[in-house]
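A single protein chain has been omitted; all remaining protein chains appear in their positions.
Each chain carries a letter (A and B) given by its place in the written order, and its residues are counted from 1.
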Amino acid sequence: MPSWEEFRPFIVTGLALGGVYSLSGVGLVVLYRATGVLNLAFGAVGAMGALIAWELINNANWPDGLAYLVCVVFGGVVTLLYGLLFGPPLAGRDPLVKATATLGLALILLGAMSWIWSDKARSMILPTSNENFMVSDVLVNYTQVIGFAFGVVVTVVTAAFLRYTNLGTAMRALANDREITATLGVPVRRVEAAAWLGSGLLAGVAGLLLSNLVGLDANTLTFLVISSLAAALIARLQSLTVTLAAGIVVGLVNALITPILSISEYRDMTPFILAIIALLWLSRHREVRIGRAAG
Amino acid sequence: MVIVALLAFVLAALPSMLSTYWITVFTAVAIYAVVALGLNLLMGRVGLVSLGQIAVLALGAWVAAKLLFDTSLPFPVVILLSGLITMVLGTIVGLPALRLTGLYLALITLMMAGAITVVLAATDFPNGGPGFLAHSESSLGSGATIRRPAVAETDPAYFRYVVVTAALMFLVALWHVRSKAGRAWEAIRQSEPAALAAGVNITLYKLWAFALASFMTGVAGALLAGNVGQLFNYQFPTRDNIILLAVVLMGGIYSIWGALVAGLLFRYLPALLDTWGLPADLLTILFGVGVLQVLLTAPAGIVEQFPKDMARLGRLVARGAGRVVGGVRRA
Partner (left out) sequence: MIEVENLQVRFGGVRPIDGMTLTFPGGTCGLIGPNGAGKTTFFNVLSGFVKPVAGAVRAFGEDLLGMPDYRRARWGLRRTFQTEQAIEKLSVYDNVALAHEHSGDGRGSLAEDVLGALDFVGLEVDPRSKVGTLGARERRLVEVARAVVGKPRVVLLDEPAAGLPDEETQHMGRVIRQIPEHSGALVILVDHDMSLVSACCEVTAVLDFGKLIASGPTAEVLRDEKVMKAYLGTEET
């Protein structure tokens, strides 16, 4: 059993990664609640944004900051476009159908990424990754701080937004009952578009952060969405606070298993195991509803 | 019937018309058609979506490889055992998950697939090494390959062997669909209350669909092990789980023959594109578009548009085959 000292650096990586899982989870939950769509292409969108940023920095000599902006904006735009094109025609369908449709988007993006960039190893270092400080003998870099901080900040801001702004209230109304909300004169399509855009921007941010914390690889980044999904599922696709907590727990447990050599190879199973346990525990009653999705 | 004639042609004439490369390709087509059949039954008959069938395939292949290396059981027995063991595992997984609704169930299959993938990445596949995991790094260089059935060691012979097994699986599927199970499944798919009111034990029949799909995928895993000779994790990439879903949807889920189209899309098209010098990634994009198109417009998939598209597909195949029949694969 490793000692406390050996665990400490992994607490940092765990918190950082967990923060990003949380912010992705929030992106997934808010979109699901407003539109009934669980966007399984969330990771792919972020991955492609990150690759575009890499391309701009390394092959087009764009300034770093601008490239990062492009990544985030790309996330927002692609997701919004998808939502505008495929949201309405699928609006009345089962959540399963809507989620499966996003898999179509994921495949398109995966194929495009493989084709344009192939599967070479790349790295993109955010300037914050080079700045670090010590916290009781453990090295912490600023990207990690951002990861964790963003997770918390995004959750709090989004919760406040949903609670206190008109747009946020409209989204909550939509999540509750789409039909009635429409009859109340709420511009449903516009509110949904806002949800798609917001969720997409978060996907871009997550892609950027993960490309630093984990690596810039299309496949890995695309399927990391499953860890964020685990957090969102543990929160039953409803509560943002639980999503935050769950994301951090998933990140922490995953990282903390790394030094335990006997099971270290299996640590990437953590999000899956936690999600499975959560799903099964939640299904112990006969009727199971994941949140209250619109439509 | 058309199918019987096609089968006869494929068994008798096809192997002699093709080069070794293409024989391996079509063997893979038959294998993945069986995998697609499992998913086709789940989605089309019972309305359940599994996002982890490729992980199940890897599991089946692992079991088969282990048995083939560590025992001297005859190949058919290994196929049966792989199917049965995979079936048991699939049922155990399926059992607690069946009370979940559609989206939940699909997500749990995704999670299970992820878990299986991580485990297999850590344990690797049996390759004649020692112990339970039957894997050793040193064996990698030794070229130990998974044996084939004594009667079907050559590629053309193995191709026929696989096609016959695949045909058997399709027969099993057909029999199910036309029987009491098929009726119960259709009722469950359209209206669970109606099925329940008619006395159908919904959990049991969903479980049976899961078990059958797992069994078939396990069988396919055994056939795959024999086809490739050596198993590696990269042969079961995560994205294949989604691509399989895409091709099953595109092939059509309301007829079991859609699984055949799915197999062709999954393994024949990439090979075809390869001979034309085009990247397989284009197909990934195409399949993504296909998913969207199917879900938006034709839930029954390609099989309904069959007559129209068949002509186009036929011409594509003819052009591709023309460059290959000479026996030399164009680089």
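In the analysis below, a residue touches a chain if its C-beta (ideal position, glycine included) is under 8 Å from a C-beta of that chain, and two chains touch if they have at least 3 such contacts.
Keep in mind that this is a model prediction, so the values were computed, not measured.
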Problem set entry | Among shown chains, those touching the left-out chain | B
Seminar exercise, completed: Among B:I202, B:L273 or B:V289, contact with the omitted chain is made only by B:I202
Problem set entry | Chain not shown: contacting residue from B:T20, B:T71, B:T154 or B:S191 | B:S191
Exercise. Of the residues in chain B, which ones touch the absent chain?
Worked result: 180, 183-184, 186-187, 190-191, 193-202, 254
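Here is the rule we use: only the chains that are shown with their structure count from here on.
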For this session: Report the inter-chain centroid distance for chain A and chain B in whole angstrom, where each centroid is the mean of the CA atoms.
Result: 31
Exercise. What residues of chain A sit close enough to touch chain B in their complex?
Worked result: 38, 86, 89-90, 93-97, 99-101, 103-112, 114-115, 219, 222-223, 226, 229-230, 233, 265-266, 268-269, 271-273, 275-276, 279-280, 283, 286, 288-290
Problem set entry | chain B residues touching chain A - in the complex, by the definition given at the top | 49, 96-97, 99-104, 106-108, 110-112, 114-115, 118-119, 121-122, 237-239, 242-243, 245-246, 249, 279, 281-292, 295-296
